[in-house]
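In this view, the complex is presented without one of its protein chains, the others remaining in place.
For clarity, chains are labelled A and B in written order, and residue numbers in each chain start from 1.
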Amino acid sequence: MAVPAQVERVPARGSRLVGVRRAFKPIGEARGMARAMLWVGAGITLGFVLIALLAPLIAPYDFDTFRADGERFPQLEAPSRDHLMGTNVQSTDVLSRIIWGTQTELKVVLISLFFSIAIGVPLGLLAGYFGGKLDRVLVLIMDALFVFPFLLLAIVIAFLLSDRVGRGVFTAAIAITVVYVPLYFRVVRNHTISIREEPFVEAARALGAKPFTIIRKYVFFNVVQNVPPLATLNAADAILTLAALGFLGYGIQPTEGAEWGYDIQRAVSDAASGIWWTGLFPGLAIVLLVTGLTLLGEGLNETINPVLRKRPHVKVDLGTHGELS
Amino acid sequence: MHDAVNGPLVAIRGLKTYYPIRGSFLQRLVGREAGYVKAVDDVSLELRKGEVLGLVGESGSGKTTLGRTLLGLVPATEGSIEFDGREITHMSERELRVLRREMQIVFQDPHASLNPAMTIEQSVGHPLQIHGVGSAAERRRRIAETLETVGLAPPEQFMEKYPSDLSGGQKQRAVIARAIILNPVLLVADEPVSMLDMSVRAKILQLMLDLKRELDLTYLYITHDLATAKFFCDRIAILYLGRIVEIGPAEAIYESPRHPYTKALLRAIPEPDPLRTVPRDLPRGEVPDAARPPLGCTFHPRCPQAFEVCGWESRDLRDLLETRWAHQEEERYVAERALLDDLDPLDAAATRASVRAAGGHSGAEVLELLETIRHEDPDEPFWRGVGRMTAADRHVDVEWEEPLAPRPLVDGEVTVECHLYDEDALAEASRRRAATNGTTDR
Partner (left out) sequence: MSSEPVVSVRDLRVYYGTPRGTVRAVDRVSLDIGESEVLGLVGESGCGKSTLGRGILGLLPESAALDGQVLYGERDLVAMSPRDLRRLRGPDLGLIFQEPMTRLNPLMRIEDHFRETLEQHESGLTDHEIRKRSLETLGRMGIPPTRFRQYPHEFSGGMRQRIMIALALVLRPKLLIADEPTTSLDVIVEAQILRILADLRENFGTALLLITHNLGIVAEACDRVAVMYAGQIAEEGDARAVFSAPAHPYTRELLRSTISLDTTELHSIPGAPPDLVEPPRGCRFHPRCPNAMAVCASQDPIEQPLEDGRRVLCWLYGPAEVIPAGGESPLEREAIAVADEA
């Protein structure tokens, strides 16, 4: 056997990324409803991310500024030129609170997402691949958490933690993390179990690969496709949970930052007096961001999930292939 | 490391691989199983270095499980497997991993054996990485070499491709490349060509033959296709429901098959011969449920040559009745069925049964029906297994001959497990025949 003179050098790292890129290739091929959802959702979400990132630049005031140039802002003033969304009962600018609130929401959600995935996915992989007692114990724990009404659970955790760690972004994030870990665990575990039975995994065992190698190289990449749609839908849900916590008074401290749920709670009493701007704008912000994330998530689900994915439909014109040459 | 030993490369003795069946919900709650599927039921064979042994069987034969048990992918329940003189049956996963350098497997489905997320280079090179062979550059060279050997040339063209970019035949070549890259001694090929097109099969088989010569490989070739087995194998073992029913040199098996099952398999293979027509005299029925195998010789319900001691039982009576009714006009079926009560009790694996008459009918009527059936087709092997039928008031007691367990017998170069070749069994059968002829009960 002749040894080939020249073997092309391709960096190994590159090929691993290519693998990941291939997994998400279908996004480019999305059509119709799925495509619309993807782009609209991405657009909205990106918009909010930009707002959060550029907050210091675009917010007219700080989230708790109630005076400027020595003068206190009017209280509960309707939307005006100075205060585009009006002010609330504490004389803080609603628009600023919305903008700074975006930062808060996304901060908490990102932290909790990160921890949920970092805990849920590996546990799911291990439980799914090894099965046995480990699996049974983990499933029991996760199912118990899953069954718990999530809001109640978040409240309890926030309550417990606030005693020791204080109420803040971190506490809220942990509370939400605990609620969502079972979700990732379950999805990843189930997919792992089905992949485990595939011939190529058995082939890897036959080659002599160690279990962790198999999980890393053979199972992980095939399972990771599930995570992004799940994460975006998860984020949408997490926003609602955080807002609910804030509404009930278990969210972050008002001194730490602005939070939409908290604002809505304060606005409840305003509504009776016909003051609409303190509640409407935070509410709209929540609805818009959650919708954006959901559209993005559903769009991803439709495109990446091979069961739902529709093949691109190309029309055929028989006329052009009339007579064969 | 294989040193020149006189013994066989692989020696399997009394191997049993049983899978527990998950029982009802309650049983599962308590953690108890409801019986076993005897996937491999007491198999002994030897594989000599450099030979190709074929394991031929249909579904439920246990051929796939046998291959996997040999490689340690499935734990053996009982028995011993020796590889190159070493006992490997109860080795730990860690010890087995070292062994995996020497014995490899090629699977059936080329489309599912390669990780869709790995390139061909990564897949084929993975064994080298796992066992820590050579530096990265050396590994690349070796992968390229192996790809050329299996016909995926020029290698550079294939290294970066993913499985989905390759055709079925090309994928199978990649799978073979992955299996041989560590220079194993033994290669288990589980239906390597069944999922490929006809013209591609020949290419892959040719490749496997060339590799055998070049790399001095020993093959265990698992298949249901007797035609490719005949061409490819030196020796062949025919499996049925977890047991070897016939084993011997390939020519001997094909020239003069002994076991009725082997004969049936050979007759049933579709041949592209213009003068052939569909075979008519095939055994009836299908491979039975491995969880509840027939008594005695497991092939007896389908065997055209079965006789007294082959294991006749209650379930065979039920089959007889059902087959008969399938070919009758409805009125007659309804009339006959009306004589009998519930037939489910006949589903037991027993040599005694009680056929109950339906309400308003007597045991005598049932016996009359059974005798009528016998008279319409006295050559049906079933009746040779029936010892006595005694009518009582509301039922008929049927007794069948006690079965003899089949055992392997040597007939020339071939070992066959069939009572037709067992002098003792034949003698016993005629003895019982004489005894029954003396007594006919009414």
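We adopt the following convention: a residue touches a chain if its C-beta (ideal position, glycine included) is under 8 Å from a C-beta of that chain, and two chains touch if they have at least 3 such contacts.
In this text, all values refer to a predicted model and were calculated from it rather than measured experimentally.
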| item | value |
| --- | --- |
| Among B:V133, B:A153 or B:L339, residue touching the chain not depicted | B:A153 |
| Touching the absent chain when the full complex is considered, from B:V98, B:L215 or B:A268 | B:A268 |
| Missing-partner contacts on subunit B, residue numbers | 58-59, 151-154, 157-158, 167-170, 197-203, 205-206, 209, 224-228, 230-231, 254, 264-280, 282-284, 286-287, 321-323, 325-328, 330, 333, 337, 343 |
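As a working rule, only the chains that are shown with their structure count from here on.
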| item | value |
| --- | --- |
| Rounded Å distance between subunit A and subunit B, as computed from the means of their C-alpha atoms | 51 |
| Touch list for subunit B against partner subunit A, complex | 71, 73, 96-98, 100-101, 104-105, 107-109, 112-119, 121-122, 126-127, 130-131, 136, 140-141, 144-145, 148-149, 154-156, 159-160, 162, 175, 178 |
| Contact footprint of subunit B on subunit A as seen in their complex | 1-4, 6-8, 10, 12, 15, 19, 22-23, 198-200, 202-210, 213, 217-218, 221-222 |
